[in-house]
Every structure is written in C-alpha cells, then in structure tokens.
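For this depiction, one protein chain was excluded, whereas all remaining protein chains were kept in their positions.
Now for subunit A:
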Amino acid sequence: MATVTMARALNSALREALRADDDVLVFGEDVGPLGGVFRITDGLTREFGQERCFDTPLAEAGIVGVAVGLCMGGFRPVVEMQFDAFGYPAFEQIASHVAKTRNRTRGRLSLPMVIRVPFGGGIGGVEHHSDSSEAYYAHTPGLKVVTPATVEDAYWLLRDAVDDPDPVVFMEPKRLYWSRGEVSTARGSVEPLGRAVVRRAGRDVTVVAYGPAVPVALEAAREAARGGVELEVVDLRSLVPFDDATVVASVRRTGRCVVVQEAQGFAGVGAEVAARVQERCFHSLAAPVLRVAGFDVPYPPPAVERAHLPSVRRILGAVSRLQFDDEPDLTHGVAGVVS
C-alpha cells in the first residue's frame, strides 16, 4: 500500500464524504479553487462544483452561524477555520449555539456539522498561527473534540466526524500535515471516534498523549526502551468523549503515568487526564501523575518555539521522576542513559 501525507488523507476523506452524501457541503475561507491554505480541500471545487465546496466571506462567526442554519435545513456542513487563533471570532456561535442546540430543543434539532481547525505549532508560524485551542472546545458541553495523530486516523476520524449526529470540532495538527502513512479504506480498520488506542505497548509507564504530541511520545518510548524502560503510549484521539476505560486499563497495568500535551499546561486537557487517572487508579499508582506541557505563555515566536514544545528529553525527564526504586535517569541526552 502506498503512503500518503496526512494532508492528502484528509483531502480524500472530504472527497469520499462529498461523494457518499449529497447533503455534505464544504465551505470556509479560500477552500474553493485555491484548495485551502494547507490544500486540504484541493480539487474539491473542481470535482463537486461551487455549490458543494465554496469560498465564503471572511467572517468566522458567520461561517459557523450559517452552518447552523444549513444543518436546520438538513445539510451536513464541514467548515474550515483557517487557523486555530482565527477560530476565536466564531466562539460565541460555537459555545452558545453549536454546543447547545440539541439540548435547548430537547433533542429535536441536531447539528451534524464538523468544524475543522488546523492547530498547534512547530511549523515556524508567525504569531496567531500556532495556538492549541482544544481545551476551550473540550470544556464546552455538547461538542465532540477529536484530533488525529496518524495518517489513517486522520482519514477515518474525519469520515466518522462527518457521519456523526453531533457537532465535532476536528483539530488537525498542522505539523503532522506532511507526515506520511498508509490508509486502509476498509471501514472498521481503525477504532471508531470516541476510543483511545494503545500506540505502543509497554509495562513500566503509561504516556498519554494526543495530536501533535503523539509522535514525540513514541519517539521518547523508543529512546526509553534503549535504556530498558518500557513506555506504553496511549493516543487519546478523542478528547470528548473521553475514553477512560483505555487510559485506566493501561495505568492500572503500569502503575505510572505521564501526560503529554503541546498546549499550555494550566487548566488544560492534560490536567483533566491527570485528575481522572488519580480518581480512578490511585491504588495502582506508584508515583504522582506528571504532566509535560507547553509553558503558560502566549505561543512563542519561531526563533524560540523549540524551547516551548514538549520534547523527547522532557518526557524522559518526567519518566525518570516517577519514583522508581532504581531511579533511572533518562535525562542525560536523547540517547537515554539509564543507570
């Protein structure tokens, strides 16, 4: 099977969704003939016409608000927020309507829409182009929040999101757009939306990560293994609904847990994960749950973003502080020296 980029997989998912259901519409800023600034909608207007994939005025609240009305009229809109930080003007629509409409109509009106948000840093973006905004959405009852870390997940989670009866905020890790992988187009080849998966099994420490942090966690696991420490990497995939079962089962096996996120740490998704793990696994834990996260600063400029992003070294550092009897020190370089 040939490998494709995550960007291509997302593009294929949209194409197949448009083919599968005439009511699916794709719209946003520059998503038409240009194919989006990241080319995720490349060729869709050519194939499906302006009626199905179209450019809108530059107005994020309007884009999401119009999508609400289209849902009421029986359509399934997939809208693009051009960048994470440019989704903020739409936040009132998302928090007050997209998230609440099913509830405030007692289930009579559902909003099967997808809001795609390219998010996160690591691409050398100038200010306002690298925010991790997932916690705002995950904190809002009524929204599903999903983020793929693999190419195959990008394809299938997006297909699942389009088919979902509820609104899904689909967070696309920008810096993984050009990562490559295989995609099986047989349905059921990956876990459905709502489940976490164990990306790598390991007996010593559970590392919980999502989106752009997953490849970093996997790299850390490879390093740690060289030092004789086995990390189990859980990829959350879906922040809402949250898959407690998979996380809890893993932590009960390993007895230790590190949570990794690229977003600033304070009041973030990682804090929620840590709290849930303590509540459910306290008697299995041999050490406090530690977090590896971005600093509580506005996302930094390209020149210093490396200092901000969770790294293999920081993950290994956290692992070494998990109160092992033999105190492994994984911090001395990426090569991973274990005493």
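What we mean here is this: a contact is a pair of C-beta atoms (placed from the backbone, for glycine too) under 8 Å apart; a residue touches a chain by one contact, two chains touch by 3 or more; residues count from 1.
Just so it is clear, contacts and distances are computed from a predicted model.
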Of the listed "Sarcosine oxidase subunit gamma", "2-oxoisovalerate dehydrogenase subunit alpha", "(Fe-S)-binding protein" or "ABC transporter permease", the name UniProt assigns to the chain that isn't shown is "2-oxoisovalerate dehydrogenase subunit alpha"
Touch as defined at the start, partner being the missing chain; which of A:Leu34, A:Leu109, A:Ala201 or A:Ala286 qualifies?
A:Leu109
Selected from A:Lys144, A:Arg159, A:Lys174 or A:Arg291 as touching the chain missing from the view:
A:Lys144
Residues of subunit A (touch criterion as defined above) contacting the omitted chain
51, 56-57, 59, 61-62, 64-75, 89, 92-93, 96-97, 101-110, 141-142, 144, 165-166, 194, 240-245
